[in-house]
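Taken from a larger complex, these chains appear in their original positions, while the remainder are omitted.
Going in written order, the chains are labelled A and B, and every chain counts its residues from 1.
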Amino acid sequence: MASVKLIEYAQASTQVRAVYDDIMATRKTDSINNFWKALASHPPTLRRTWESVKDVMTPGALDPLTKELVYLAVSASNGCHYCIASHTASARKHGMSDEMLGELMAVVGMANETNRLANGYQVEIDEVFRTPAS
Amino acid sequence: MASVKLIEYAQASTQVRAVYDDIMATRKTDSINNFWKALASHPPTLRRTWESVKDVMTPGALDPLTKELVYLAVSASNGCHYCIASHTASARKHGMSDEMLGELMAVVGMANETNRLANGYQVEIDEVFRTPAS
């Protein structure tokens, strides 16, 4: 049960509908996920979050699948069940196979393991990693 | 100051040297990072961790740069300074530009933001994301 009433399209204000319309047009779908329906309880957060996500996930120097894989990796690392579920679906739409998911999870698991080994042993950063950025 | 004495090649046991040799051969380098020198205080952890990292980071369904980007994304999300420094260097060696780093960090930041919005609002997973895996 969400903390707020989910806002359905039929009950939405003009301002919220405009965001919903843009989400559906951009994603070529005719439904709105619970995530956006919850954010719609606070329209400025709905609008800002959607504009940011749209902006950030646009193809650029990284392709859309890579971006989805990174999004899923971070969500899995943080243990956000909603985001894992929704971004697993997104990544599959962008072409993620079971093999790719397996390798992705292996990297996420290994990074989480070595992050703790490096911290736990208080390892100092090597001089070679401190060279000035060009 | 690391929690343990860093093991230099000259003082290393045959068992540890074998791992160091494999790291240097695999990575085409002639030096060993502090991370491995700290793990060498417990040779089974050194060997197992290296074998796992080598295995996981081998090119497969995901290419090496994508794997490095994911490793860096998770390390940045977890705030492991050592791993951020070392995997930023690795990712650059594999071709990461400032533009790619910028987009990567933008996705990491956005995922961390929406992970908290989804959890904070207690959003329930949409039925459509629960469909059985094929």
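The working rule: a contact is a pair of C-beta atoms (placed from the backbone, for glycine too) under 8 Å apart; a residue touches a chain by one contact, two chains touch by 3 or more.
A quick note: this is a predicted structure, and the numbers were derived from the prediction, not measured.
Q: Once every copy is counted, not just the 2 shown, what does the total come to?
A: Of the complex's copies, 2 are shown; altogether there are 6.
Methods note: only the chains that are shown with their structure count from here on.
Q: With chain centres defined as C-alpha means, what is the inter-centre distance between subunit A and subunit B in Å?
A: 20
Q: In their shared complex, at which residues does subunit A touch subunit B?
A: Contact set of subunit A toward subunit B: 1-4, 31, 33-35, 38-39, 41, 45, 49, 52-53, 56-57, 60-62, 66-67, 69-71, 73-75, 77-78, 80-83, 85-89, 97, 99-100, 102-104, 106-126, 128-130.
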